[in-house]
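Sharing a structure with you now.
Now for subunit A:
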Amino acid sequence: MVEHLHSDGEEPCVTLDAFLNQSNATAVRLESDEDARALIPYLDRLKLIEVAFPKFRDGRGYSSARILREAGYAGELRAQGDVLVDQIAYMKRCGFDSFAPEKPLDPADVEAALTRWPEHYQTAADGAVPIWKLRHG
Partner candidate 1 sequence: MKLLTGNDLKTGFVTWWTGADWSLHIEDAADVGEQGEAILAAEEGARRVNAPYIIAGEMTPDGPRPAHIKDRIRALGPTVRPDLTLKPADPNAGDWVI
Partner candidate 2 sequence: MYKYDEYDHAMVAARVAEFSDQVRRRLAGEITEDQFKPLRLMNGLYLQLHAYMLRVAVPYGTLDSRQMRMLAHIARKYDRDYGHFTTRQNIQYNWIKLEDAPAILEDLASVEMHAIQTSGNCIRNISSDQWAGAAADEITDPRPWAELLRQWSSFHPEFSYLPRKFKIAVIAADEDRAAMRLHDIGIQIVEKDGQHGAAFYVGGGMGRTPMIAPLIKDFVPLEDMLSYAEACLRVYNRYGRRDNIYKARIKILIHELGADEYRRQVEEEWAHVKSLGIDPPKAEFDRIAAQFAPPALDASAPDEIDRSDPDFAVWVDQNVAKHKMPGHAIVNISLKPVGGIPGDASSAQIDLMADLAEKYSHDELRVTHAQNIVLPHVRKADLYAIWQALDAAGLATPNLDLISDIIACPGLDYCSLANARSIPVAQKIAARFSDLGRQKELGELKLKISGCINACGHHHAGHIGILGVDRKGTENYQLLLGGSGAEDVSLGTITGPGFDEDGIVDAIERVTDKYLAERAEGERFVDTYRRVGMAPFKEAIYG
């Protein structure tokens, strides 16, 4: 299921540089070429991290998301930009729980994409039990 699609009317994200310069912001935006690990010391006070997908082919954001979740980040993790319906199932597995696509997605297609996969082969950041574990109880 999709937790929520992004809606307006919340605290705007600051840039990573602004955040690291002792901002009190609780929402930060990570560009695709920025190091997610720079945020690790601050994860407990962040409410929202927005990860940019300037082009859907730029897959760095998938690693950024996993690094943040693996470090224990529990706040909202948003994929923003060239976010297409055919990518969001992978994004969700990497730990994203909200989506701000530049071009609106068809809600039925979103639902279909997120319910497509019965199980998963790998451990990822979504807590899904991998197939190899299901096989061995």
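The rule is short, and it goes like this: a contact is a pair of C-beta atoms (placed from the backbone, for glycine too) under 8 Å apart; a residue touches a chain by one contact, two chains touch by 3 or more; residues count from 1.
The candidates came about this way: all candidates are chains of the complex that A comes from, given by their letters.
Because the structure is a prediction, the values reported are computed rather than measured.
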item: In-complex contact partner of subunit A, selected from candidates 1 or 2; value: 2
item: In the complex with candidate 2, residue positions of subunit A that touch it; value: 56-60, 62-64, 66, 70, 84, 86-87, 89-91, 93-94, 109, 112-113, 116-124, 130-136
